[in-house]
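Each remark here refers to the structure printed beneath this line.
Excluded from the complex is one protein chain; the other protein chains are retained at their positions.
The first chain written gets the first letter, and so on, giving A and B; residue counts start at 1 in each chain.
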């Protein structure tokens, strides 16, 4: 029997019930009102931001005669401290924030998964080595890294932030995947695959990985929210992306000025709401996915 | 077991040295001249010779390697050196560490109690009122950026209502140190707690659900054991193990969070010291605070390992 035949043999069992299972899962997801709400909000907000940005909303022209004007028909979210239209800024900033969240969480999940798979499957020295590395990264305060990279590169750019988030964000996924691999690698189907001489990478990524996909998908989803919040926090300390690139965090930064907080609620409430709503939606979505994908709760 | 723990602890030393090297040489790479932060530019203009003398006396003209080993040697002797603004770092730590430990410790305890409590209740009454309200509130708490929450809480409770002080940790005219501490800690602890409850609550709920759906609980029920006993004796006890691990796992996040929260509340802890040192390029302080944070993180991950080993026989201690 070739390894192909084995694979189809292994999958045959799954396939029988797969269509009905999918339907069942879909129904379960649709019944979860919070998750559905999350999905809808995430889609609407992402689409809205992207469409707005493509349509070319004017997010950077200051209007010195309309500084800090309250929401009106002209500026539905009002204007910021130098008279730029807040609605356009929140839309445009959303693109960057969502991009930061999605990019960093996907990238760090990929890195974490690959390293976790290697570490868990091979074990031994490789495992020990990667574990040490992950511990060092985990121990390293993100703030100091940001500061060093900003100082070395000489600018507070988007790229720096992406790099830092990815290299400091893969460890939780890594630990999770490693543990899953550790417990799964002793199972019969892995042993069988090995006995038939299937290549190691195929066993790791073709056989074992699909079984641990659910938690990875769930954690990737919720990480999007985590990175968006991280970006906002870094902006607040003054180590985020440069001001010329609007992000939700950057816009929200105006809340540092006490006078803005007390007198111009719209300047911080709208970006704050945007972050909160999006993060909330992502978390509901993640919860829903967990409920659906988690085999233990069938 | 003992051997395992000792080995783990010994492993931390080379890792800390490695981290200190990364930070030390990384800071050198930045090319920031610490003199600029010690001496104001207006002054630099007038007294160039004095500034050069200062640079020499601080040893900033030596090769980086020499500077690193001099620093490391002093650290091993227990002398963490001096901040560029002259304060001994040991004395900075002595004052600020307790403040941060207080803040982080109370937040951890409070969020653990709330998170685990709500989590268990929502698992027992899955899809009930508590479940929905608890989940929405918890997730909402996690969704609002912490610094914004802090700013808003200050505006409401410190400024508008005047119930709590707007910052710092100790006030000069306090009648009782205890009440003073409660007043100063309340808002920052609340802010940190609100952000952390969600994760703990969710995790507890899911673990509890797993266990309640498991076979042995069903068996227990079928034996006619009263519901509360099922929850308490079988459910809670088994759920606690993984939840405790997650609680420890929160500590790194707590430290990250307290850095931001300390600057919102101008709370004089390690986080604020670190942020200020980073912004002002105070190398010696950045180095030592980084190492402290790193050490705390390493200890946490060590504790997680030990917990895991104690709780899960599948993970062998010799690993």
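To be clear about the criterion, a contact is a pair of C-beta atoms (placed from the backbone, for glycine too) under 8 Å apart; a residue touches a chain by one contact, two chains touch by 3 or more.
Methods note: contacts and distances are computed from a predicted model.
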According to its UniProt entry, is the unseen chain "Sulfur carrier protein ThiS adenylyltransferase", "Peptide/nickel transport system substrate-binding protein", "Amidohydrolase" or "Stage III sporulation protein AB"?
"Peptide/nickel transport system substrate-binding protein"
What shown chains come into contact with the chain that's not displayed?
A, B
Touch with the missing chain holds, among A:100, A:164, A:254 or A:279, for A:254
Have a look at A:30, A:44 or A:242 and name the one touching the chain we're not showing.
A:242
Candidates B:51, B:72 or B:152 - the one touching the absent chain:
B:51
Which of B:11, B:72, B:95 or B:110 sits in contact with the chain that's absent?
B:95
Could you tell which one of B:130, B:174, B:220 or B:295 touches the chain left off the display?
B:174
What residue numbers in subunit B mark contact with the hidden partner chain?
31-33, 36-48, 50-51, 53-54, 57, 82, 85-87, 92, 95-99, 101-102, 105, 109, 154, 158-159, 162, 165-175, 177, 180-181, 244, 263, 266, 268, 276, 279-281, 303, 306-307, 310-311
Residue-wise, where is subunit A in contact with the chain that is not depicted?
60-62, 64, 67, 81-82, 154-156, 238, 242-244, 254, 256-260, 262-263
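Please note the rule applied: only the chains that are shown with their structure count from here on.
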Measuring from the mean C-alpha position of subunit A to the mean C-alpha position of subunit B, what distance in angstrom results?
22
Complex contacts: residues of subunit B adjacent to subunit A
11, 15, 18-19, 22-23, 26-27, 29-32, 135-136, 139-140, 142-148, 151-152, 155, 159, 198, 202, 206, 209-210, 213, 252, 255-256, 259-260, 263, 274-275, 278-279, 286, 289-290, 293-295, 297-298, 301, 314-315
Given the complex, residues on subunit A that touch subunit B span 34, 132, 135-136, 138-144, 147-148, 151-152, 182-183, 225, 229, 232-233, 236-239, 249, 252, 255, 258, 261-262, 268, 272, 275-277, 279-280, 283-284, 287, 290, 294, 296-297
